[in-house]
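One structure is given below, encoded as structure tokens.
Not every chain of the complex is shown here; the ones you see sit where they belong.
Letters A, B and C mark the chains as written, and numbering starts fresh at 1 in each.
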Amino acid sequence: GNTDKQASGGSAKKYKFGTDATWAPQEYMENGKIVGFDVDFLEAVMKEAKLDYELSNVEWNSFLAEVQEGKKLDGGISSVTINDERIKSYDFSIPYFESTNMIITKQDGIKTALDLKDKKIGVQNATTGQTVIEDLFGKELKGLNKYENITMAFMELDNGGIDAVVADNMIVNEYLKNNPNKQYKALYDKTNFASEFYGILLPKGSELKAKLDPAVKAVLENGKYAEIYKKWYGSEPDVKVLLDKK
Amino acid sequence: MDIRWDIIETYAPFFLQGTLLTIGICLASIFFGTILGLGIGLGRMSKHKIIRTPFTVYVDIIRGTPLLVLIMIVHFGISTPVFGISNGIFSAILSLSLNSAAYCAEIFRAGVQSIDRGQMEAARSLGLSHYKAMRFVILPQAIKRMIPPFVNEFIVLIKDSSLASIVAAKELMYWAKAAQGQYLRVWESYLTIAIIYLILTLTLSKVLNRLERKYRTE
Amino acid sequence: MIRMTNLKKSYGETEVIKGVSLHVHHKEVVVIIGPSGSGKSTLLRCMNLLESYNEGEIEIEGVRLTDKQTDINLVRREVGMVFQRFNLFPHLSVLRNITLAPMQVRKLDETAAKTKAYELLEKVGLSEKADVYPPSLSGGQAQRVAIARALAMQPKIMLFDEPTASLDPEMVGEVITVMKQLAHEGMTMVVVTHEIGFAREVADRVIFIDGGYIVEEGKPKEIFDNPKHERTKSFLSKVL
């Protein structure tokens, strides 16, 4: 995809969307093409809304600046969690994805999230992994290390520099899939880790919100969503949680 | 360390593409950066403080600003508002040129000031204007001495060009990050591009060293 | 013709030229002598505006140097200068050293400039060195090229600042010969030098300068054989 072309007058507007495609399997580059759950989902939504669009790969810093500015990008989809702080600066679509965090570790002593208190924990900066840990133990937790990308956190775990990594379940599973011979255990802790919900990121006051929300709802309800989810994660999604969330 | 060679293989064509773009961005930035640097260097050498000051401030500010931030400011604050272009490659070349110009200006100034004062005096005493004395007498001699620091600067520039990936210019680092995102593995892509950067910088210094030696024997 | 009136020049706090008046007439050869640091070079450099001065006035061929409307490059064309340290342009051949200024300043075409250059090289005895680069010249040769380069602008006045001081003794002679020839051809010259032989033979006037003042001036015979001032005597006793 390419964001360069200005939408020319006359024909219907072509909306420009961005994603930071470094987060397999949600969005990533495969042989030079942007693929992933978010990519297929966006396609379904835009089809439903009957909107023309193009999707390009944008580095995270630019992704944020461009969506916020609303000129180079009209919107973005990049596993962005909805929260109160962010709503001050952006509009979000209704939630389209429930993410649960997992703990991945080698240590037997770690059974629940509460066992992480005095441990060294790795998360990716600006992900839900970071948020759940900060919600649990407070922002100033000494042992919390925010990595620029999740791969670095996994490598640090390998290295023994940290005791555990907290990340989205899909990412953890993808990592285990890519590194089958490593002796890690992955734990859910639904009591201490609240679920997080992703939304499509839009500039504040975007006209798109009104067009996208019904389309997202329709895709969730008409079974298209479950189809995409199964393609990428091999299991059934809990659509009801999403529809109830609002 | 276990290396998954298939990742490198799959990504080889993209790394090739990225290498070509990296080279293109660097050549353009070297070109514009050098020209702009010459102008700024001349400005910094002015006898008049009023002329000198803005150039000095430019050099200080650019040298003091992390390139990452400069690229973002250029991309969002200059490329589109001023030039109406929102292409990442354009922003990358523009910011690398602006950044490099500050360093080139200093190299240029040091080179000119290293030429014996007697050369300028002899030229002026023959009736040549300051401009002509610079052009025919000082610069041809100074350029030789500037080659080593310029090589240094260009090597830094090649490495700095990897930051262009933040404005989505599809150069080497862009593809390295893409491969990392796909496989959640670091070494395959980063070591590959490290070697490519090394080849690029070594080639550059070899070429320019030869140039320098040629100049010297002339 | 040079007319210098009550010239004063300071570097920062220290006054180096403390009021010098000097008229050099058409076709006159003036030799300036004096101890190191006495201001000889500074005086010469002021005549070419390589240094600005603080007070007084210099007139070259009737043009006042500090007049606002004076184009200093126009004046400099008329005044050739030869430095102690040659200052040849090392990246240009001997020929290009000589033709550069005539072509760029006097706008001579290349053929004319080259013809003139060969003529001058002949005159200083270096015809065969035209295509050589300055670093491979001996000191004496380099200084003769520097003289040829200055002459190529066809100046009305030539200034020499210790032209033989950084030469091997063997080579002093070659340069002095060229300068004598110039003097005999009627060039107006101001020469700072310690070559007393040269001064005796060709100078119309010798000026002894010390501490920023002219201490004594006169015909070479008077100055060298019968100096009036104590300071002149003691200086000459060391040099001769």
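Throughout what follows, contacts are C-beta pairs under 8 Å (C-beta built on N, C-alpha and C of every residue); 3 or more make two chains touch, one makes a residue touch a chain.
Because the structure is predicted, anything quoted here is derived from the model rather than measured.
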Formula of the full complex in the shown chain labels reads A x1, B x2, C x2
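Just so it is clear, only the chains that are shown with their structure count from here on.
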When you average C-alpha coordinates per chain, which one falls nearest the overall C-alpha average? Tell me, please.
-> B
Could you grab the centroid distance between subunit A and subunit C? Build each centroid from C-alpha atoms only and quote it in angstrom.
-> 81
Mind pulling the residue numbers of subunit A that touch at least two other chains?
-> none
In subunit B, what residues contact two or more other chains?
-> none
For subunit B, which residues count as touching subunit C in their complex?
-> 116, 118-119, 121-129, 132, 136-137, 140-141, 218
Taking the complex as given, what residues does subunit B use to touch subunit A?
-> 10, 13-14, 68, 72, 75-76, 80, 86-88, 165-168, 177-186
Quick one: which bits of subunit A touch subunit B in the complex? Just the residue numbers, please.
-> 3-4, 21-24, 28-32, 56-59, 61-62, 65-66, 69, 71-72, 149-152, 154-155, 171, 174-175, 178
